[in-house]
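One structure below.
Missing here: one protein chain of the complex. Every other protein chain is in place.
In this document, chain identifiers A and B correspond to the written order of the chains, with residue numbering beginning at 1 in each.
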Amino acid sequence: MARDKIYLEEIFPSPFMQLWLAFRKTPVAMVGFSCFLFLIVLAIFGPLLAPHSPVEGQLDMLLLPPAWHIDGNVSYLLGTDELGRDMLSRLMYGTSLTFGLSFIVVIISLVIGVIIGSLSALTSGLKSSFLNHFLDVILSIPSLLLAIIIVAILGPGIANTVWAVVLVLIPQFIHITRYAVKEESRKGYVLASKLDGASPFRILYYSIFPNITDRIMGQATLAQSAAILDIATLGFLGLGAQIPLPEWGATLANGLDLFYIAPWTVYLPGLAILFSVVATNLVGEGIRHALKLRKEH
Amino acid sequence: MIYLKFITTILLSLLLLTACNEEGKLSLSERSVIYCAEGSPETFNPQLVTSGTTIDATSNQLYDRLIAYQGDKNTLSSALAESWHVTHDGKKITFYLRKNVAFHHTDYFTPSRLLTADDVIFSFKRIIDTEHPYHLVSGGNYPFFQSVSFSDLIDEIEKINDHTIRFHLSHADNSFLANLATDFAVILSAEYAEQLAKQKAKSNIDTHPIGTGPFKLKEYRVGSLIRFYRHERYWQEPAQIEQLVFDITPSNTGRLTKLLANECDVTAYPIAHEKIIQREDLSLEAVTALNVGYFGFNVKKAPFDNKLVRQAISYAINKKTLLDTVYQGKAEMANSLLPKTSWAFDESILEQEFNPILAKSLLTQAGYSDGFTMDLWAMPIQRPYNPNAITMAKLIQSDLKKIDIKVNIISYEWNTFLKRLKLGEHQSFLLGWSADNPDPDNFFTPILSCSATQTGSNTTFWCNQEYDAIIKKALQTTNINQRKKYYAQAMAILTQAVPLIPIAHSKRYQARGNNVIGNILTPFGGINFYHVAKRKLTSKKTVVKQNPQRRKNNIINTGVN
Partner (left out) sequence: MLVFTLRRLSLFMFTMLLLTLLSFSLNFLFPGEAIINLSGAINATPSQLIELNEAYQTHRNFFWQYMTYLSHIINGDLGLSMASQSDISTEIVNLLPATIELSLVALLIAMLVGIPLGFIAAIKHNKLTDNLILSVSMLGYSVPVFWLGLLAILAFSINLGWFPSAGQISLLFEIELVTGIQFIDILLSDSPYKWQAFSDATAHIILPACVIAVAPATIFIRLARTSMIEVLETNYIRAASAKGLTFQQIIFRHAIRNALIRIIRHVGLQFANLVTIAMVTEVIFSWPGIGRWLIESIYQRDYTAIQSGLLVLSCFIFIVHILTDFIYAALNPLARGIKYGA
């Protein structure tokens, strides 16, 4: 431990690097992180790697059980559905839809939310109070309900689902950014640069942002797991991705009629959702744990 | 630790509650049947609709007809009319009503008299008399009766005395009695109608039904449930169950789940048949509904104007594979237009032979030794008589490839498909027919008669004077055996001319718990809960013992047996 301290004094790592260094120390979080990376790779390259088409079925290969089952077929590793579509390929394509889209959704809402949040943190008075109340109202409505409302307005479909979830997540980012910025502004180092005559935007950019990234990251993982669940739930309810898109929730809903004769069509998409949410949550836990460790130092 | 005690107490009391539940509830559930239905009825009057869901919920449960079908061959038997008499010319039909028929006594109506001729006259006048005060209530559409031109056929309905009525027909029509026995021709209460007219609530006659059937309506919650009570003063023995509940569950999985969890005693149109067959406490039953799925030719277009080509194709198609794949073995192979359940079915008609070699030689004979290219129109949607026409077309394509015929599969959106079919733009097509009533004429005339080429229901455009003459004669005789002979002749003509290849008569499925006994499915596809009873199930094992044969083959075919 003593050697570490010497290094820290020579090159002082950014808050982000500090977070990573602390994060690396929890093995469970690292497992989650590698699963998360695996999912990202699958989301990007899944369509290239998938052995079969997710939409076109093989009519002589209907309802094939997974390969480890006695009637299974190795070329259809996870079995097929009622139209002879390969479940593995459907799940791989589904990764880009459910997981990949949720990742994009989080990034979009993060950017918008952070911008609005930090701007609002610089304002005060009536405007700020109104925003505060407004956010409280919005945040008190659960995210899924809000997403359902927005889809109800826009009409069902995957694109509308994405916008709905983006709109739902933005207030959460506004809230956390605003809170974090306000908290940091009260600290001495901000005051120091203020006294140096730095403009509010300069302070925001150079002093505050690097110190709140970790918290926003923590929020982003929470948002990501909520986004996966929301997209999948909307897909399941038939309000999100429409057939024949292999979105996980929609695939699961499609398997519903086969639940009792081909249970793998329901088990597998559910497991996929569970796996990706757990991976995301593990990363989030790791970040929060690392933050706590850093605070305790 | 107080906390733990608290939890244990709650759990224990819950257990106790469930325990006494098991003992007590049986008495109530033993006297009741829950049926998982696939949808809500549009109305409670079957005169107004043709939808199967509505008929299922109303016709046999709430009402009776003058006459009814009985037995496997659907012969006519007495119902509300004790007996009937047809004059020699077939134009006057007299019905003698039963004198002990009581109407339902419900929360909204108390009948003061038994069934009389007035009720019968009211029920039919409402349909045929456009001036009748009730004719336009609920829209004034009586689709079934309009399709058989009921108002043209009936000149007059005469009341001879309180229990005798006479129908005067404009011409003899053999299907008239059959039509009176359909699920649509129910008898309503004239007294109830009078009462409603006084209350200025005429439309209640179709929403708050009063009939003479084995059950009366107790409660209806739209989209949720229909509750029937037993009609205690039913003119036959009262039904054995006291309560009949239709649990409206449109979701296929929902119905299956309720069945598997024993929340439904009987369920309509079950999915996952394998799962039901596996279960020892459940059974799956089927009845061949009166329908036919077929592969038709446009005989006005070459090469199908040549009888030999049509015959060749009929030999080249492997119907067995079509049945196994498209209907997943859930249908009966069609040897002719008529299903086996029809009384006019001719046992002597043989199964169509699958013989590609003979087919090829017939083609050569017709001058197409090198084969040809044809269009096959496949209907885009799922119908009971053909659950997947596109798949069927693909299978036919591969069959015909073997005799060098190349098939292009064409499909349009359903309404466009029908429209263009009527215009005769097709070469060949996959379609089907569901009968409205069990009279055999309902198959022969609409699908293949010359007049039907004009109305557009005969899209083969095949018109054969001999065939037409035979089916007309069949309608005019009253002698059943003579009629049967005529229809056998008609079918023989069809087997020779092959304007279409009948493929399958599909079945209607139903699943139930083994503790529910008695027939529910009627031979031509409706349901009737009058004969149902429940027996106590002590354990699953005893069931296995009681029915060793049933276990082997869980599918009971009520229709054919």
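Just so we're on the same page, contacts are C-beta pairs under 8 Å (C-beta built on N, C-alpha and C of every residue); 3 or more make two chains touch, one makes a residue touch a chain.
This one's a predicted model, so the numbers in the text were calculated from it and none came from an experiment.
J.: Thinking of the complex as a whole, which visible chains are touched by the chain that is not shown?
T.: Hidden chain contacts in the full assembly come out as A, B.
J.: Tell me which of B:173, B:191 or B:247 is the one touching the absent chain.
T.: Of the candidates B:173, B:191 or B:247, B:247 is in touch with the missing chain.
J.: Among B:32, B:335 or B:528, which one is in touch with the chain left out?
T.: Of these options, the touching residue for the absent chain is B:32.
J.: Going by the contact rule already stated, which one of A:49, A:111 or A:141 would touch the omitted chain in the full complex?
T.: The one listed residue touching the chain not shown is A:141.
J.: Which of A:79, A:171 or A:249 sits in contact with the chain that's absent?
T.: A:249
J.: Please give every residue of chain A in contact with the chain that is not shown.
T.: 132-137, 140-145, 148-149, 151-153, 156, 225, 229, 232-233, 236-239, 249, 252, 256, 259-260, 263, 266, 269-270, 273-274, 277-278, 281-282, 285
J.: For review purposes, identify every residue of chain B that touches the missing chain, sorted by number.
T.: 3, 7, 14, 17-18, 20-21, 24-25, 28-29, 32, 34, 218-219, 222-225, 227, 243, 245, 247, 249, 254, 257-258, 260-263
Assume only the chains that are shown with their structure count from here on.
J.: Centroid of chain A to centroid of chain B, CA atoms only: how many Å?
T.: Centre-to-centre distance between chain A and chain B: 52 Å.
J.: In their shared complex, at which residues does chain B touch chain A?
T.: For this pair, the touching residues of chain B are 252-253, 256, 260, 271-272, 274-275, 391, 394.
J.: In the complex, go through chain A and note every residue touching chain B.
T.: The touching residues are 59, 256-261.
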